[in-house]
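Note that one protein chain of the assembly has been removed; the remaining protein chains are unaltered in position.
Presenting chain A:
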């Protein structure tokens, strides 16, 4: 992606994020390079949550008093703004507690399809059917599909990775065959930042009538995403990775699919008619939002997409690209550092995983932490990916709109410091 838009004024942006000016570990300036795990929130988001709670708080979709009306408007207004932000219609977004719940919702609803009447027939999976995933997946978009396969007798298949960590798409038709019922894959890897060609996979899935489920956790926060244009059937992402609150995620489903999909969690708020003998269910999205939903979190996420829209997703993407290029360059110049995944920044978001010869990632992370630099160490919930790339675990730096080139330099210096400390430089 290229852009001609003006670069970000990061200094001004950073002033919106109070946490970025705190110090850690005895007065070290905080260098936060872990936004891939969770992002920080600007005052605009915090203020929106607080204003909602101080002025409009009530249970949504229940009660006829003024506060209930205002709370419902705030909640549904947020849904509309988030839908606009990701290229979806109002009724196509379901609020969940996080992206993980979104994947489980689809997988369990499909598991319920066999006993849910003719409308749900298209979702039924069973012996002889195939569920396709990739070796690149976060556990959140892998384990629910393993479980669905185990419950239904379907077979799990997956795309393997090339040695530099991209999807091996050399023989798509042998992986996505006419037996495929679902193809679940990530838009952008949370470990390597690799951006997958959604069009190729969607086309292959459509050809055989399989549903597509996109993990949009790392794409929606970091660049322009339009679900209608991508043509995926379902997509899931989390608020806390996009300047919004934790405790809220979003599941996108194409309207006609959500209308036919049976529920996963049942109870209050998701019904149409309840009798002792049985119940009927509300249309989507309510059918998938059983119980009292999160409210201030939805409002906060609405404020987060407002904030991101004002800054501009193209500009954010370009900014992170520049940081990624600098980090790859800086780290590859350090002797003893092995970059994991692609060595370049082509079709890649702002995530840079690496190993330091002779320094275990946990120990490297500890040295960086002592310098105030927050990175993620471990397998980042993508154990199979690490196995494919011959890494037991890794150090991962991830970037967001508020990170600077200075911080990339601090990371590279910190890596040298770690080598010195462990006597391998």
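Here is the rule we go by: a residue touches a chain if its C-beta (ideal position, glycine included) is under 8 Å from a C-beta of that chain, and two chains touch if they have at least 3 such contacts; residues count from 1.
What we mean here is this: contacts and distances are computed from a predicted model.
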Refer to UniProt and select, among "Nitrogen fixation protein NifU", "Spermidine/putrescine transport system permease protein", "assimilatory sulfite reductase (ferredoxin)" or "Spore coat protein JA", the name of the complex member that is left out. "Nitrogen fixation protein NifU"
Residue among A:22, A:228, A:255 or A:362 that touches the chain left out of view: A:362
Option from A:26, A:171 or A:277 whose C-beta touches the chain left out: A:26
Where chain A meets the chain that is not shown, the residues are 25-26, 360-363, 366-367, 370, 377-379, 383, 386, 392-393, 421-422
